[in-house]
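Have a look at the structure below before the remarks.
Just one protein chain is left out here, and the rest sit where they should.
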Amino acid sequence: MSHGQQDKLKQQLWTGDYYNEGVTHDHDGFFDKLKEECGVFGVFGHPEAAHLSYYGLHALQHRGQESGGICTSDEEEFNYHRGMGLVKEVFTNERLQELKGSNAIAHVRYSTSGESKLANAQPLVFKYREGDLAVATNGNLHNAMDIRKRLERLGSIFQTSSDTEVVAHLIARSPYDQLEDAVREALREVKGAYAFLFMTRGKLIAARDPNGLRPFVMGKLGDAILFASESCAFDAVGAEYIRDVQPGELLVLDQNGMREERFASKQRQSVCAMEYIYFARPDSDVDGINIHSSRKRMGKVLAAEAFVDADVVTGVPDSSISAAIGFAEQTGIPYELGLIKNRYTGRTFIQPSQELREQGVKMKLSAVRKVVEGKRVVMIDDSIVRGTTSLRIVNLLREAGAKEVHVRISSPPFMNPCFYGIDTPSRNELIAAQKSVEEIRQAINADSIHFLSKEGLLEAIGSDSTDKNSGMCLACFDNDYPTMADTSEGKSSEGLVESTK
Amino acid sequence: MSHGQQDKLKQQLWTGDYYNEGVTHDHDGFFDKLKEECGVFGVFGHPEAAHLSYYGLHALQHRGQESGGICTSDEEEFNYHRGMGLVKEVFTNERLQELKGSNAIAHVRYSTSGESKLANAQPLVFKYREGDLAVATNGNLHNAMDIRKRLERLGSIFQTSSDTEVVAHLIARSPYDQLEDAVREALREVKGAYAFLFMTRGKLIAARDPNGLRPFVMGKLGDAILFASESCAFDAVGAEYIRDVQPGELLVLDQNGMREERFASKQRQSVCAMEYIYFARPDSDVDGINIHSSRKRMGKVLAAEAFVDADVVTGVPDSSISAAIGFAEQTGIPYELGLIKNRYTGRTFIQPSQELREQGVKMKLSAVRKVVEGKRVVMIDDSIVRGTTSLRIVNLLREAGAKEVHVRISSPPFMNPCFYGIDTPSRNELIAAQKSVEEIRQAINADSIHFLSKEGLLEAIGSDSTDKNSGMCLACFDNDYPTMADTSEGKSSEGLVESTK
Amino acid sequence: MSHGQQDKLKQQLWTGDYYNEGVTHDHDGFFDKLKEECGVFGVFGHPEAAHLSYYGLHALQHRGQESGGICTSDEEEFNYHRGMGLVKEVFTNERLQELKGSNAIAHVRYSTSGESKLANAQPLVFKYREGDLAVATNGNLHNAMDIRKRLERLGSIFQTSSDTEVVAHLIARSPYDQLEDAVREALREVKGAYAFLFMTRGKLIAARDPNGLRPFVMGKLGDAILFASESCAFDAVGAEYIRDVQPGELLVLDQNGMREERFASKQRQSVCAMEYIYFARPDSDVDGINIHSSRKRMGKVLAAEAFVDADVVTGVPDSSISAAIGFAEQTGIPYELGLIKNRYTGRTFIQPSQELREQGVKMKLSAVRKVVEGKRVVMIDDSIVRGTTSLRIVNLLREAGAKEVHVRISSPPFMNPCFYGIDTPSRNELIAAQKSVEEIRQAINADSIHFLSKEGLLEAIGSDSTDKNSGMCLACFDNDYPTMADTSEGKSSEGLVESTK
Partner (left out) sequence: MSHGQQDKLKQQLWTGDYYNEGVTHDHDGFFDKLKEECGVFGVFGHPEAAHLSYYGLHALQHRGQESGGICTSDEEEFNYHRGMGLVKEVFTNERLQELKGSNAIAHVRYSTSGESKLANAQPLVFKYREGDLAVATNGNLHNAMDIRKRLERLGSIFQTSSDTEVVAHLIARSPYDQLEDAVREALREVKGAYAFLFMTRGKLIAARDPNGLRPFVMGKLGDAILFASESCAFDAVGAEYIRDVQPGELLVLDQNGMREERFASKQRQSVCAMEYIYFARPDSDVDGINIHSSRKRMGKVLAAEAFVDADVVTGVPDSSISAAIGFAEQTGIPYELGLIKNRYTGRTFIQPSQELREQGVKMKLSAVRKVVEGKRVVMIDDSIVRGTTSLRIVNLLREAGAKEVHVRISSPPFMNPCFYGIDTPSRNELIAAQKSVEEIRQAINADSIHFLSKEGLLEAIGSDSTDKNSGMCLACFDNDYPTMADTSEGKSSEGLVESTK
C-alpha cells in the first residue's frame, strides 16, 4: 500500500466515512462507549455442538448484542438459525434441537438498527460448487471494498454489506477444490484484523490475521476441539484452554484430525490493546494474559504515574472496577462503590424527555451520596471517547456532594479511529484528537486528570514492545497501524495494490 | 430440450422430487388444495409507492401468505423491508413511511415453514457493479438448477434457494451496462413461467414469460404506471387496468417514460387454466376474461354435460361458489349455503387430537343440517387433488342428513404435476393419475361424479384453442407442457441444451 | 319499572350514554355494523372439556373477537385462562392441557380496546365463602348499575365494569349455601337479556332470561351435556342439539345429573330478531329455526314486497348472501358475486390516509366490474345503521359501472338502540331515526330503496306474533322493549323499583 493510499484510508477513518453506520449506538443514552463488532465460537466433534455454542455465545454476549446465529453440520447435516437480539431471545430449546450435527460455528454481532440487517447476521451461509459453506468472523477487512468492486466488475452480486461475503466470493472463485486451499488463497488477498471460522460438511477451519489483531483461542472438551474469541467462553462450557490461535495460522479440522498450517508469514504481533483496556471480560485471558489482572496493574501504574491525595477511589462500572481496585491497593486510599449501575436498562427503555433529564432523571448510573459527600474522589475510567459521558459522571459525583473529583484514565488519550473492527466515531468527535489534556480536564469539569502513558500501559499489560512476538496494536493512541507499516515489502499487499488500481 | 431431458424432468415432477418442499402445506388440516407460489406488484412514479404496494399486496394476499416484502426507490433512495407472515403482520405504518421513493416492487409468497426461509422472501435485493438491484417474481424456472450449477462452476455463490437469485447472477455477469439489456440476455437463458419485476434506482422493468403462463397486468393511477399479478390489486388502489403484459414482452420504465420491447419471439400463448379454475380472485380479469364469470360458465357447462335431478346445489367455499351459482342457474335447482366455512382458522390454530377428530370435532367447514337433511345434494368443487378433502366433505354432508351427494367438478381430472409455479404433490399422490373416474367416485363416497371436460373448460373460459393468441396451459390435465413442446426449434432452448452439457 | 324510569333508560340509550364505550368499534374502517356482545359455551362431564371449549368458542368467534377465556373444573380442579384476541391467539395447546377438569365454561367477547380491559374478559372467576365460582354471560342487564350502587353502599368493591360481577356479588351475599338457590335469588333481582353459565367445583348451572332474548341451546356429546349461544358450536365439536334452554329456565348439573328448574314464570317469548337478520351464523338454528333458511325467506318476501326489474342481484358479503339468493330465486334475476370481500383484513391493518382513500384505495370490499358494468343491480343488505357504509357500497358499484343500484334491506328501518346486549350507536346517529325512507335513499345515492316490513320479517322467520311462545324482540324497529312492557305487575321489578329509590 502506497503512502497515498494509506493516507486516503486514514482520511476516511478520521472523517467517519469509513464505518457505514456513522454513529455509535448508545442504547442507554448515557454511555459513550466504543463497540466491539463481534464474537465467534466454534465446535468440532461434540454431539451437543448447538447447545455448547449457545452457552459459548452467551459468555461472549458482551461482544455483540444485535444478533446471534449458530450453524451446525456434520457429514449429513447442515442447519442454521439466526435472529436479531440477545442469544437468549434468538434461540429456543426447540430451535437448538433442530440444529443437529456435531460441528458448529456461531456468532454474536454488535448493535445496529433495522430489521433488514438480519441479512447481515452471521454465520453467513452460502452454497457454492463444493456444497454448503458457512462463515463467521470477528474483525474488519480494510481492503474489502476494493476487492468487492473488482468482484462486481467480474459479475458478482452481493446481498449483505458484510466483509464476510467478499471472502466467500473469493473462496468460490478459487480454482482449488479443497476448502483449506481456497481459504488460504482468499486470505492472502484480504487485509485487516480477523478471527475467521469456516465450515463445510465435515470440515471446520479457523484462521487469525497475520498480526493477531483480534483475539482467538483454542480449547478442548473431551475429544472435541473448540474455538472462541475469548477464553471465558471455554469456562462457560467446562472446556479447557489449549492455546491462542497464532497470527497467520490456519487450523483445519476434519475426519483426519487437526492440521496446523499457515497462510501468511510471521508479522509483528499486534494484539488490540483495547481488548485489555475495555472490551474483553475480566475472566478471559488474551494471548495468555488475564484481563482483570492486567487492568488492576493499569490502576497501579496509573497510581504511580499520577498519585493524588484523596478520600475515596471509585471506578466507573463495570469495566473500570479492576483498575480502581488496583489504584486503591497501590495508594491505600479506600476503594468504594461510589457509582452504581442499574442493571435493568435495555433496548426498549424509554428515554426521559429533555425536561425530565434536566430535572435530574437518570437511568443508568447513580452516585452514592453517603459515599462521596464531602469527599475528595478519585474516579477511574478506562477511556474517554467524546468526553460527554465523563462530564456527566463527574457532575453526578459533584451533585452527590463530592468536594473534589480527580479523573484517572487507565489508557492513553484515544486519538485515532480504528479500522480493525471497533466502531469508533470520526476523528473530529474524539475529544483527545481535538483538545489538549488541560482542555479535556476543563471540558469534563474535573479537578485534575491523568491518562495512563503508553509505556505505562505496555508495562501493565506485560507486553514487551521490543519483542516482535508479543506486540500490541496501539494505533488508536499512536497512529501506528500495523497492517500499513510494512506494506512496502509484504507479498500480500502486492495483491492489494494491484487490486486497487 | 431433447425428449430424454423432457422425460427426466417430468419424471422428477411425477415423483415429487421437483419441488423442494415435497409436501403441500395444509395449515388447516382440512383442505387438500394446490398452492399458488406468489403474487407481484409494482409502482412507477407515485409519491405513495410503498403504501400503494401495501394495499396492492393485500389484494393479492390469496396468492401467498408466508411472507411479504416491498422495495422502494427513486434516483436517491433504495429501501426495503421483508418479513414472514401476512402483509398486515409484516408492515407497520412506521415501516411503510421509512420506505421512501416513488417506485416500488412488492411480493407475497406462499406458505412454507421455518424462520430461515426469510432469506427466500422477496423482493430479493442485491448489489452488483451497476448498484442496487431488486427482483420479484411469480412463477418457476425449470432450468434454474442447470444454470445454477453452471454458475457455481464459474465461482458464483448462492444464499437462497430461489430461482430469482439465478437470474440476478445472470444479470450481474452480463456484459451489458443497461439493465434492460442485461435482463433481456438473462431471460433468454431461462425457461419456465414467470411475471418478473426488476428495479434499480430510477428504473423499473416488467417481463412475462414467452408463453404467458403466469398472469400479469398493467394499470395506471394518474401518471403512475402499475403492475400486478391480478387486476383485483388495481381495483384495491383505485387504479385503472390498461392491458395485460404480453408474453415475451419487456416493459422498461425510467425518466424517459415507458418503452415497450420484446425479449422473445411470440410463442403459443398458454395461460395457466388453474388461474381461472381456482387461484385468481373472482373479481380479477386474466387476459381480459373475468374470473367469476368464467367460473359461472364452468358451472353452466358442467350442468349441461352432467345434469342430475336433485334438490339443492351447494358449492365448496370459497372458490366453487361461482360455479355452483352457474350450475343452479342452468338447472333451476336452488342454490343454497349447504357448507359454511369458518373464517377464523389460521396458522396458529390447534389441531384436534385424533380422538377428538373421530368424535366429530371440525374446525374449518360445517354442513348446514337444515339445508341438506333429507335432500339430494349437488356438491360443486373446483378440483380434486388427492381426494381426501372430497371424501371428508361428502361425509360431512351425509352426516348432516343428505340423502344423495352428487359431486360435480368444474375442471378435468388433475393428473400431472405442474412445474410452472404451482406446488403440486407427486403423481402417485394425485388420485386422478391413479384411479378411474368410477374408482374416484367410490373413494370419495359420492352417488355420482362428473369432471368438466377439457372442451367444456375451454368453452367456459372462452378460450379458442385454435387461436395461437388465446391458448391455455392445460398440462396438469393433458400432459402437454407448452415450454417443452417446441424446444426442438426454439433459439433459447439451444442455449439451454448447451448449458446442460 | 315506572314509565318515568323507562323513559329515562330509553333516553340514555337514545343519546348513546348507555353503552360505556360510546362508539362502535369498526376495526376495518369500512363496515358500520352492529356488534354482538358475546358468545358462551359450556361442557359438563367430558374428559376433554377444555379442548371442546376451544373448538366450541372457535365456532362462536363471530360473536366476539376481543377476548376469549376458558375455565375448567371438577371436584378437585379449578383452572382458567383468559386473554385478549382471537381464540387461536389466546390459547396454545400447552395452555389447554393445563386446563384440567371435565367441566368447563367458556366465553368470547366483542372488541373494545386497551389492555386494561383484560380484567373484563370472561369467564370472571371469584372466590367466595363456598369456594371458587366462575361466571360467563352473553347479554346485558339494564338494572345492573342500580344494583351495583346499592351493593357499593353496602360495602362491595368492583374490579370490572362487567354486569357479571354484580351477579357474583348477589350470589355471595345470598343466605343460601347451594349455588342454584343463590343464583335463583340473584336472577330474580336482575333485569335484562342473558344466557348465563355458572360453575363451581362439581356443579354447572345454565340460565336464560325470562323473555329468552338471547339465544341459548343445549346439546350432548356421548354422556356429556353442552351449552352454547348457537347450535353451530355443537356441529363444530360433533355434538348433537337437544333443545333450546327455555326462557326463565335454570338447569343444574352435578353428580346427581341434571335438574330442570325455573327461576321465573313464563313471560312473552321475545328472541332477538337481529340474531336471525345479522348476528347468528347461517348454519345455526335459533329456537329451532335455521338462520340461512330464514334469511333466504327474508329475501323472498323482500322480492315480493318490492320487486324491481334488474339484471343482477348481489348481496353484501357475508351476512346478506342468503337473502340475496332468496331474492334472486324469487325474481329469476341472476344472482352474482358483484361484491367481493377481502378476507385478510384485520385488527393490525394500516388504514389508508385520507388522500389515498380519495384516490380510491379500498381494503375490504371490491365491486366486480365485469359483473356490474352497464347493469341494473339489486344490492341486498341486512340492515342500515348510520348509512355511511351503504353509501360507500352503492358508490363502489357505480364506480364499477353499474347503471342503476336498487337497494333492498332484509329488515325494517333500525330506529331504536338496543339494551339487550347489542352495541348500538345513539339514536341521533341512526339514519332511520333521523330521516325518512326517501331521504335515506338520497343519502345513500340509490335509485330505489325498500326495507322489509315488520310483518314480512315475522313471516320470513316463521314466527307467529300472536303466539306468546314464539315471539320476537323487535324493539330496535318498533320501540317495544319486552322487559319494560309488563313491569307494572312483575314481581322481580318490585325489587328493582325498591332498589332504585
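Letters A, B and C mark the chains as written, and numbering starts fresh at 1 in each.
To be clear about the criterion, contacts are C-beta pairs under 8 Å (C-beta built on N, C-alpha and C of every residue); 3 or more make two chains touch, one makes a residue touch a chain.
Source: prediction; values computed, not measured.
Within the whole complex, touches from the chain that is not shown fall on A, C.
Checked against the full complex, the one of C:His81, C:Arg109, C:His142 or C:Arg427 touching the unshown chain is C:His81. Only one of A:His142, A:His292, A:Arg392 or A:Arg427 touches the absent chain when the whole complex is considered: A:His292. Checked against the full complex, the one of A:Met84, A:Val237, A:Val271 or A:Leu452 touching the unshown chain is A:Val237.
From the options A:Glu75, A:Glu89, A:Glu260 or A:Glu455, the residue with contact to the unseen chain in the full assembly is A:Glu89. In the full complex, chain A contacts the hidden chain through residues 48, 51-52, 54-55, 58-59, 61-62, 65, 86-89, 91-93, 96, 221-222, 232, 235-239, 281-283, 285, 290, 292-293, 296, 318, 321-322, 325, 329, 334-337, 340, 342-346, 348-350, 352-353, 355-356, 359-363, 366-371. Even with one chain removed from view, chain C keeps its contact list with that chain: residues 80-83, 115-116, 118-119, 124-129, 133, 149, 152-153, 155-159, 165, 168-169, 172-174.
Criterion: only the chains that are shown with their structure count from here on.
Arrangement of the chains shown, judged by which pairs touch: a linear chain-to-chain path with two open ends. Summarising the inter-chain layout, the chain whose CA centre lies farthest from the centre of chain B is A. Averaged Cα coordinates give chain A a centre that lies 48 Å from the centre of chain B. Distance between chain centres (mean CA atoms), chain B to chain C: 39 Å. For chain A, the set of residues that touch two or more other chains is empty.
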